[in-house]
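Sharing a structure below in structure tokens format, with a few things to ask.
Only a single protein chain was left out; the remaining protein chains are all shown in position.
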């Protein structure tokens, strides 16, 4: 069966209609947070309130920019490792994230920043929108190279919606702490993506086997993504934590966990190969597992050595996952996971949820101080009588809620994506930019970087 | 006619003499701003003034670094899309920007930071110098691949000078607001560059047609530039806004406009190609038009949905410009615009000026608050009686002043650059690094990445 991958009407239609919808919804609902509104000046002057530097912008903007880089360059370039799918990796990631952040501002806004019929947005909303889209970028990793841009936009629409619902359940109903998103972003995003790719299983994907590998320079492009994710992860995990010590602590814990994770990844990458050589796939991915796994616990008193332990274990789990589990998932469970998100996000995210639950349950006034404990877990208002051990229980519940939402949501969305008119590529054209992109001639005419017309492939 | 592109005496002479001139002028004129001067400590202690965190450094330094990345990596890598001009793109951009920021510190300093015979520089001056050079990077985009480094340095000298004059007229004489530079940076820079490239028109440029395209990996390098420009644009437009809500608001508006712009760019890129495939040139460039077009209005109460609308339109205008207008400009008006700056900077910059004028004219005390309105437009001192609608008129005037300065200045500078001894390349050597750079052998000997000496081109 020949697949129709012609995008000329479908893609523009979806992009334009949805963007118009965004404009209308923003027009009706979205306004500036008081700290970004011009009235702020007046309030300051009248009430002699605060210095400009107390504006939340200065607490969070540097972290926001780091997170922004992670979403667009980090995820985008991490996925350029495929030899013939660099445009799709970085370009489709750009597209879905640009749409996703708008829809996330609305969805998260309705749940968390809705006042008098308006969503009031400030820098923290921008970070949370980026976070939400991060979970879509993760899911994209599982189906990379096998879907059309229209499918990706539909995926984004639904996944952002479900993300916001799940986040609301966790953060608002269960009063769970998850500032770095081990549960809301990684566990949810990864299991969602894995379910979708399971539904979209392609039995004959080996027809494009030759394009599933990397080339030398595509691996270097991917390392740009890896390093930006790795370097800025301390910003990711601390970006929406409480001002002051919590942000400070979250950055330190994440820094430690990631450092430790690199060493066990290298160790196991070498150990699990007969020739003892390092595998770029592991270095590009498993080194990041330590950041995922302290997403919940980093802002707590996890301590630097606790973080090292978490990173240590996750480097191992993730690398072993790439070597042993991934082939098993593909052959037995029919889960074709292009980027190995099960190893980088699913397992470490799940571990991160548990680490957070245990750390919360173990919290004491001795370690946090009386006010520190209240502040760290926001034991105020309706929750002023909650104890750390109860909090630990709710944290654990949050993992399974995220998992359930991911599996159920992924199944439904996967089914929607199977609709035949969405333009997905044929099996033999997967992992191939040429399907959706104008590709420069050097690549189209035989894949080599040779521009001299007098040089030809020849038999001697 | 054989062109003499030998740079050995000309380029070093210009670099060394001009740098010596910079040293002398800095020695005579440039000192630290009080907030960067060691006396600040004394003032603080004596007068019990402010906390260290109130130093302007902490309000602006993170934005400064983002802007810095945009100028050097953003513009530099964006222009590496050409298959054989990566060294020139990133290297000459580096050279002209490094010279330009020094000269801009002086020129802008004389106009804006001159006190008691000294220019006092702080972090805001660094940002403004980067901004000024940004307009040169834009103009460089039009003549990319067709000029010698000596020509580029001369261009920089003159353009920075004219930029500072134009900026003085707008900001100081007309009291125009243009924090993100839709007029001063983009409109001025782009029309200046387009005029220069018109004057330098090469009728036989098709002789290097084969080098005007990209190769697969050069397009990925260019995406690095695109994404850094896109991600950090909120910092660009907010970097020199008023402390507090204005910076906050400018970042949010820019974020929204850029997100929207991506969707319409993708839509029209697909729509305007018969095969419906996406074109990397559009994704690399038109996605940024939304940032350009809110350069003036972002710090005003443009509102998030207003920003979405601006981004929506500019993605369309820019992409349509690439497809239809650019061939027209080249064939009919003889404007050879290598990077398509007319689509990315000229038209969106012009639109940005209008958006700013309309937003200013529409400002009310209801929307800004009484103090907020005064603060946002600096209606104090000589301008305390200016009304928003008058401000709108002056804003509109600023567009045309910038345009006039660009066209007149570009014509003069273009004529200067035509002087025969400046070392520009022959038509058949345009877009070719080999003219000014030592290029590794792999590329010189037939353009292929083949290092094995046993592999040879063969005739069948």
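Each chain gets a letter, A and B, in the order it is written, and its residues are counted from 1.
By definition in this document, a contact is a pair of C-beta atoms (placed from the backbone, for glycine too) under 8 Å apart; a residue touches a chain by one contact, two chains touch by 3 or more.
Model, not experiment: these values are computed from the prediction.
K.L.:
Which is it among A:267, A:325, A:362 or A:397 that touches the chain not included here?
P.N.:
A:267
K.L.:
Given that one chain is not shown, which residue among A:7, A:256 or A:417 touches it?
P.N.:
Once the missing chain is taken into account, the touching residue is A:256.
K.L.:
Any idea which of A:119, A:133, A:283 or A:351 touches the chain not displayed?
P.N.:
Spelled out, the listed residue whose C-beta touches the missing chain is A:283.
K.L.:
For the chain not shown, which residue from B:217, B:243 or B:345 touches it across the whole complex?
P.N.:
Residue touching the absent chain, from the options given: B:217.
K.L.:
When the complex is taken as a whole, what residues of subunit A touch the one chain not shown?
P.N.:
Within subunit A, the residues that touch the unshown chain are 53-54, 58-59, 62-63, 66, 83, 213-220, 223-224, 227-228, 230-232, 234-235, 243-249, 251-252, 255-256, 258-260, 262-264, 266-268, 270-271, 273-280, 283, 287, 301, 303-305, 308-309, 312, 367-373, 375-376, 446-450, 457-460.
K.L.:
For review purposes, identify every residue of subunit B that touches the missing chain, sorted by number.
P.N.:
6-9, 11-13, 15-16, 18-20, 22-23, 26-27, 30-33, 35-46, 51-53, 55-58, 61-62, 65, 68-69, 72-73, 76-77, 80, 86-87, 90-91, 94-95, 98-99, 101-102, 105, 121-123, 126, 149, 217, 221, 224, 436-443, 448-452, 454-456, 458
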